[in-house]
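Yeah, one chain of the complex is gone here, protein chain that is, but the others are all in their spots.
When the chains are written out, they are named A, B, C, D and E in that same order, and each has its own residue count from 1.
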Amino acid sequence: MVPVLAIDAIVRRALDEDLASGDLTTEACIDPEASAVARAVARSPIVVCGGPVLAHVFAAIDPGVRVEANVADGTHVQAETTLLTLRGSARSILMGERVALNFVQRLSGTATLARAFVDAVPPQASTRISDTRKTTPGLRVLERYAVRVGGAKNHRDNLGAAILIKDNHIAACGGVAQAILRARAHAPHTSKIECEVDSLAQLDLALGAGVDIVLLDNMDTETIREAVRRTRRKAVTEASGGITLERVPELALAGVDVISVGALTHSAPAADIGFDFE
Amino acid sequence: MVPVLAIDAIVRRALDEDLASGDLTTEACIDPEASAVARAVARSPIVVCGGPVLAHVFAAIDPGVRVEANVADGTHVQAETTLLTLRGSARSILMGERVALNFVQRLSGTATLARAFVDAVPPQASTRISDTRKTTPGLRVLERYAVRVGGAKNHRDNLGAAILIKDNHIAACGGVAQAILRARAHAPHTSKIECEVDSLAQLDLALGAGVDIVLLDNMDTETIREAVRRTRRKAVTEASGGITLERVPELALAGVDVISVGALTHSAPAADIGFDFE
Amino acid sequence: MVPVLAIDAIVRRALDEDLASGDLTTEACIDPEASAVARAVARSPIVVCGGPVLAHVFAAIDPGVRVEANVADGTHVQAETTLLTLRGSARSILMGERVALNFVQRLSGTATLARAFVDAVPPQASTRISDTRKTTPGLRVLERYAVRVGGAKNHRDNLGAAILIKDNHIAACGGVAQAILRARAHAPHTSKIECEVDSLAQLDLALGAGVDIVLLDNMDTETIREAVRRTRRKAVTEASGGITLERVPELALAGVDVISVGALTHSAPAADIGFDFE
Amino acid sequence: MVPVLAIDAIVRRALDEDLASGDLTTEACIDPEASAVARAVARSPIVVCGGPVLAHVFAAIDPGVRVEANVADGTHVQAETTLLTLRGSARSILMGERVALNFVQRLSGTATLARAFVDAVPPQASTRISDTRKTTPGLRVLERYAVRVGGAKNHRDNLGAAILIKDNHIAACGGVAQAILRARAHAPHTSKIECEVDSLAQLDLALGAGVDIVLLDNMDTETIREAVRRTRRKAVTEASGGITLERVPELALAGVDVISVGALTHSAPAADIGFDFE
Amino acid sequence: MVPVLAIDAIVRRALDEDLASGDLTTEACIDPEASAVARAVARSPIVVCGGPVLAHVFAAIDPGVRVEANVADGTHVQAETTLLTLRGSARSILMGERVALNFVQRLSGTATLARAFVDAVPPQASTRISDTRKTTPGLRVLERYAVRVGGAKNHRDNLGAAILIKDNHIAACGGVAQAILRARAHAPHTSKIECEVDSLAQLDLALGAGVDIVLLDNMDTETIREAVRRTRRKAVTEASGGITLERVPELALAGVDVISVGALTHSAPAADIGFDFE
Partner (left out) sequence: MVPVLAIDAIVRRALDEDLASGDLTTEACIDPEASAVARAVARSPIVVCGGPVLAHVFAAIDPGVRVEANVADGTHVQAETTLLTLRGSARSILMGERVALNFVQRLSGTATLARAFVDAVPPQASTRISDTRKTTPGLRVLERYAVRVGGAKNHRDNLGAAILIKDNHIAACGGVAQAILRARAHAPHTSKIECEVDSLAQLDLALGAGVDIVLLDNMDTETIREAVRRTRRKAVTEASGGITLERVPELALAGVDVISVGALTHSAPAADIGFDFE
């Protein structure tokens, strides 16, 4: 669920890029009175995401275009499944086709990749897959939605939503404990304090200072297992750094609470979706 | 070269996403007077892109941060190469780090992929690699720049810049020739007319109607070779649809003028770049 | 046909100029429940343009105002013809009257002047009248529409849509042919290359380099006739520079393909249109 | 004097129209290191207006371009006078040339026309020439400045700045006096109340109700003379409606305080100004 | 009556502050299909203001929420009065509750304070209570509306709507009369000229120069009485500076035309209003 105001601003910018000067081809070739029916169809198996965004694209161009969602966001569909059906002015549908697909392909790509990571967690583990702030500039709110649609969870939304102490903060404060104390004194009481740790020694310092979350940065699985053992009951553990799909099961079985994956938003390939016209 | 006004609008939106409420951690942990030196470093071999965007990110946060480009956009660098060096307020550098990297990783990813496609064209061919309109919503002007930085070329910028007649336009006009005639009568005399053709028969119709560019859509290499043979001297030939890196050499040797590749902008993985602090 | 998003942004700015602080007079003098019927009436013979923009002005103020177009954009009407009829809240109609008229008078002025130039082309000629980029800052998309409504055609939309090589570009490149080659190597394959030529010698160089369009700058009719003779079949010819209505017939009969006229958008007097209330 | 924030917003929109996708020609043909000197030169006698706007255009593109005003806004110059001199990157100057000229030609056109009306007032009269709200949508603040630069004065800025009671307001209120009373009760005590009158009878009613300004709408000169005679000392008189340059002397000599002229902003032809490169 | 475009821009910014990243709690806890009925209820006696703004908040979030105004803006209500009733999606109502209340509490606070000042004017006086330009940045148009809803009147809207000469202007011009003459020569004939005077001597100078309004700055009541005596019939008198509710009766009885009160907009406490859910 993304607030409609946020979708609106993003969609207007995208249409402004592609359609600000009109569509020469469609204006020349398509009768203003012609109507059409088009279907957005998956060309390969995907987790669908972006139906409401596509609907908003066409609402912004022409409120007369009716958009029906044949499957809900979050559905895992097979190739050749019809995702959405559009009925209305042929001009309007052709003018919005590319922008609409650019959104839906990208968001479905992220949702599909998120689902793959979630599905890689063994059933006996309760590990959560999370995104990061490595999102596409301008599209964060939509990509976070796509992550949730894929079954994963969100990390902090921005630099003002929670504390995440990294190595430079620690160095500037003169140590892990000092950094955590300064953060607690400054931050809203509603913000959790997370601290990146590179070693088990740092982990102990962070736990001793009452940290809420420890970010286990680029640790091997054995070290993570030990970190989880030392931490449990005192803080949330998060593994991060160079996470691949292949490594998820062993990390999850090591007992880590959260695995955060930048690739969900910075490197998901676009899902293959096209428009078929009747 | 992207107009600074365009960069500015995109950078402001990105900073608004991440920094609108300030940076809780940095404000708590870093002294306002502290200064730092940081380097953006490639973690793997890449084609660099986005230096001016990174510089603009920090200029928007704090004009006191000095950004030096150690290598120019378009350079192919090895892992561990320093790309840019920042000197200034530690707070300002930490506050902009993630947003700056989100831009540079993404743009370098596209430039690197573009270079790979360009390098796949055999030396004896003069085929041009081109992007498409399958760009990230809101980032088109930057991604088109990244494509050029990688050595490839741009397709039409938007729906108002050139004519591209697709199957639905042809159907609505009653045929290839009719569509081309309508387009020529309507479009600015400065706009080229491109027509998508699915068969050699359609190709002949388009050439007969004086088309400027033919888009050879999803054709096998043999058909493309024949299309090029029929076309040469009369129009520009462009191959499109499901182009992989592996297929570029044979398509280029088939003589096609342009190969357009949506993946350059919709599916390039982020380049691996990080900040190292002194 | 102008995308509604483009109209919306322009209309909002115009209303913001005039109505941001409300309408003191109307709020004081007109009952909130009062309704009115008003007609936009031509005070002299004009080509009508701007009906959809006027409708958008009132939709932005009060969706309850119904706007009926009595004649379509592009119609040549006599004095005292009713162009549009408005029915709804008297307050809303009075608040939007001036802004709406400012648009319709200006766009109809451009459409009327464009029609005059088009009508000046003798029937035996196929010369096209075109606008230029000498448009009113902020209103380009609407003025280009008005030009088309008047029966003329558009030139390139902006600096990124096509190549137009002028004398300074030629000088910087070291000659006409060099400039054209650089342009062709750089520009999208979808962009035509136009080159301004001041003499027949330059024309020959441009044609030799395979230019798509030649801009015959400030040439006398005899030279243009010769330029057309030398060019035909190889490029589009465009006459530009100090074009008056009186000179159109002889230029057209000289065989030039396009006559571009800056005055269509930079010096068209406003059409005389007023509101009559029932 | 126009607030720089207002200029900035207008200039950005204009550049966005023309330069959002870059300048294909200049990027292809002009070396990034090349510098140039260009002069904005009047091609015919004009009153200059828009120097600060031109300077802002180039500042927005490239702060490195230095702009020197050779003559101040408001100067009446002869043909071939250099108005402004630009020194800096050849690319930057070429990219901004058209947008800059679109502003300066338009504003100088308005200032030149305003000066002609002001000069038409005989020396023995103290009549003021005023603009109206018939301005170009989006450019009101600049056009009002051009009117002042030309020596004329401004009317109310917008619907919230002063009261202007027109025939529909009078009809809705049941009479001139009632409308004036309602306006006085409602409006800020800082706003003057103007009332349009079509006859001497209406004039008497308005004066009786203590109006501040009477708008003498479309009256012949004799009636205006009588209206001035009846009014003087009690209100400001303003003649409006179909004012031509030829009619100004007789209206001024009839003693009217203000002559308001919509054509200053809605129908001033662009001044002829061009760029000469060294 | 505030133009809907103005409300829309302000409401979007407010929602952007609070809801740009969605509502974590509501999304987690409330079923998307759940509906609710909520009432905005006064917790103490107030003058109601902001119903249309509240309605716009919910329209921007979800057009499906129906908002019914139980009492009109401007009504003086007792504690526990239902002001507005909302029916619709529980999610949408919860997401907009805080932003909507922030508007209505603030505007009702201003309207309530304005009413108190108006009610403090004795019946035998005709003194008008006016606001000032000491408004909340970004909310001027709404706060001026709240002032009117409370029964007071507005001062000039902004620096371009009327002339207000203060001590620094007088000093720069070399005297009261000179400042007024320069203002009259420069300002639109539709703008009144107000001059701040600190003494009766300055008052006489201002009246002698034909000022329209005199601002009696920080004078004691006796001086104001004398100023009114000297002024009447020649200008409007306005008392300003440190006005308290207690002082209104004696100032009004001293005969001053206008009392302007900055506190109406800069220091009105929020009215106590809450949402009750059925």
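Simple rule for what comes next: a residue touches a chain if its C-beta (ideal position, glycine included) is under 8 Å from a C-beta of that chain, and two chains touch if they have at least 3 such contacts.
Since we're looking at a predicted model, the values are computed, not measured.
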Quiz prompt | Which displayed chains the hidden chain touches across the whole complex | solution = A, B, D, E
Quiz item: For the chain left off this view, which of A:E143, A:E194 or A:D272 is in contact with it?
Solution: A:E194
Quiz item: Among E:L139, E:A152 or E:A227, which residue is in contact with the omitted chain in the full complex?
Solution: E:L139
Self-check item: Contact set of subunit B toward the excluded chain (per top definition)
Solution: 12, 15-16, 19-22, 27, 32, 60-62, 91, 95
Self-check item: For subunit E, the residues touching the chain missing from this view
Solution: 10-11, 13-14, 17-31, 34, 36, 90, 94-95, 98-99, 101-103, 105-106, 109, 133-141, 158-170, 172-173, 179, 182-183, 185-188, 191, 262-263, 266-267, 269-270, 277
Quiz item: What residues on subunit D make contact with the chain left out of this view?
Solution: 1-6, 141, 144, 157-158, 161
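What we mean here is this: only the chains that are shown with their structure count from here on.
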Exercise. Could you tell me which chains are in contact with subunit C and with subunit E alike?
Key: A, D
Quiz item: When the centre of a chain is set as the mean of its C-alpha atoms, what distance in Å lies between subunit B and subunit E?
Solution: 51
Quiz item: Where the CA atoms of subunit D average out and where those of subunit E average out, how many Å apart are those spots?
Solution: 32
Practice problem: Name the residues of subunit D that each touch 2 or more other chains. | Solution: 19-22, 27, 95, 160-162, 164, 186, 188, 191
Self-check item: Chain contact graph, described as a line, ring, star, complete graph or other shape
Solution: other
Exercise. Any two chains that touch count here, so list every such pair.
Key: A-B, A-C, A-E, B-C, B-D, C-D, C-E, D-E
